[in-house]
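All protein chains of the complex are present and in place, except for one that has been dropped.
The chains carry the letters A and B, assigned in the order they are written, with residues numbered from 1 in each.
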Amino acid sequence: MSIRLHGASLRHGQVLALDGIDLCIEAGERVAIIGPSGAGKSSLLHLMASALRPSSGRLELLGEQPWTLSGRARQRLRARVGLVHQAPPLPPRQRVVTAVLAGRLGQWGTLRGLANLICPLDVPGARQALADLGLADKLFVQCGQLSGGQLQRVGIARALYQRPQVLLADEPVSAMDPVLADHSLGLLNRHADVNGVTLVASLHAVELALAHFPRVIGIRDGKVAFDCPADAVTQALLDALYANEQLLAQQPVPGPSLVVQIPRC
Amino acid sequence: MNRAINWLVLLAILAAVVGSFVYLGLDLRALVGNGGLEQMGEYATRFLSPDLSSGHLRAVGHGALETLAMSGLGTLLAMIFGLLLALPAAGRFGWPLQGAARLLLNGLRAIPELVWAALTVLAAGLGPNAGTLALALHTAGVLGRLFAEALENAPPEPAAAIRLQGGSQVAAFCFGTLPNLWPQLLAYSLYRWENNIRMASVLGFVGAGGLGQMLYTTLSLFQESQASTVIVAMLVLVLLVDAASDVMRQRYVRA
Partner (left out) sequence: MLIPNARDPATLPRLLLMLLALVLLWPGLQLSELNPGVLLEAENRRQMGNFVSAFWPPAHEREFLDLLLEATLQTLAVATVGMAMALLLAVPASLLASRALSLGAASRGGRPGFWSQTLRLPIRGLLVFLRSVPEIVWALLFVRAVGLGPTAGVLAIAITYSGMLGKVYAEIFESVDQRPTHALLQAGSGRLGAFFYGILPSAASELVSYTVYRWECAVRASVVMGFVGAGGLGQQIDLSMRMFAGAEVASMLLTFLVLVFFADQLSRLLRGRLT
């Protein structure tokens, strides 16, 4: 048993992002989550990663309940779970090698983490993780100089380098071109398959989900719409899932902004 | 290469710190050990019972108000003079005036408040007037330079558009430049006000009025309990001004 949710709900202020989700994902399973924008895919993954606390209901992760553990024990549990963010939150001035090696901060002691900052200790490891994604030449470049797709691959490399038992990926390939997206998803799946890692990924592109994952979960309005093997997903199910999807409202164009320097004293 | 230079710079900083310690020959152990700490503790305990008699409180209250008025008016005067000097210093009236204004601003800014206060006390006699003028003179230099920088960085397009419609220079400044500029000017002025309240409370050390004069005399007479009341009043004053300036910043600068 890898992940289990019992009636888990999540409330962002007035909005109910997730509404009584019951879900069970076995160890070593590979699952894709699909659904229209704003359906709660991202919230579900953050909930599974114990990054967000459910407003009600229960989460079991690797046989433990993260929100009943002490802070220290929860940090140890989190070190065994990897989350790939849609827009990887990397400081622009950090070098790629450091960003990747930061994946194992939860497993390393503080001293080792600090030493690694001054002089990267495991350059071959980081290079290997990046080489699989075709980014080995960017090892010593600052994160701020990479494009969105390259940043996403750095985020994946960091999660792979972490060697987690559960790998959660939130739209991991949304900024990549189709060929690269296919390659990266293939890599994630191979890694999960070979190492017996549980893989859960949310995806925008239905065809990628059907092509790579044996099990597919459809989410709509914070509820599970369907949950079945990939070959049982029919056009009717998909049409119902994406019915009257609202086109995303255009982002308002930001006007000229006034920058005021406030001296700190 | 770049990294190597950075390491060298860090090493130089470290050497400077160690060198400074050695140069001063600070004997921290003598300060702490050998009964030094107890002595200091004993000295500190004498401050623990502030004098709260009504006569003293009234005097402290008056001193506090005087200090507040000095800091406020000093900053206000400095804002006016600063803006007047910033216009030429930002090159609005040609380069000869720009050079002269910059020189004046740098001179005003470079001399610390306390030295200005010593000079104004000489000229204007003891009392808060000297302190206010000293604050105004130094702060005008600081604000003038900051204002000039803000003026130079202000986008020229809105003012140019008004000029293009046939507006005068003054109209272009008031309707094109100032609306974008004044939050920045206010932010700088509030920051200086926070500085000036601290300075105003110590200018009295050289006879320029306010709480500082009281603190200096009470400490010289070894009246620690009275001095402690004055220090508490300074603390309250500083916290009050910081809070007021924060409220104004939230209200007028960030909005």
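One rule holds for everything that comes next: a residue touches a chain if its C-beta (ideal position, glycine included) is under 8 Å from a C-beta of that chain, and two chains touch if they have at least 3 such contacts.
Keep in mind that this is a model prediction, so the values were computed, not measured.
S.K.: Quick one: say which of B:Leu11, B:Leu52, B:Ala160 or B:Leu239 touches the chain that got left out.
M.R.: Spelled out, the listed residue whose C-beta touches the missing chain is B:Leu239.
S.K.: I'm checking contacts with the chain that's been left out. Which of A:Ile3, A:Leu18, A:Ala32 or A:Leu83 qualifies?
M.R.: Here the residue in touch with the unshown chain is A:Leu83.
S.K.: Considering the entire assembly, which residues of chain B contact the chain that has been omitted?
M.R.: 5-6, 9, 16-17, 19-21, 23-24, 26, 31, 36, 39-40, 43, 65-66, 68-70, 72-74, 77, 110-115, 118-120, 122-125, 127-129, 131-133, 198-199, 201-202, 205-206, 209, 215-216, 219, 231, 234-235, 238-239, 242
S.K.: Suppose we count only contacts with the excluded chain; which residues of chain A make the list?
M.R.: These residues touch the chain not displayed: 12, 49-53, 71, 75-83, 85, 88-94, 98-99, 102-103, 105-108, 110, 113-114, 117, 162, 264-265.
One rule holds for everything that comes next: only the chains that are shown with their structure count from here on.
S.K.: In whole angstrom, what separates the CA-based centres of chain A and chain B?
M.R.: Spacing between the chain centres: roughly 50 Å.
S.K.: Okay, in this complex, where on chain B does chain A touch?
M.R.: Listed in rising order, the residues are 155, 180, 183-184, 187-188, 191, 194-195, 249, 253-254.
S.K.: Name, in rising order, each residue of chain A that touches chain B in their complex.
M.R.: Touch list, chain A to chain B: 256, 258, 260-263, 265.
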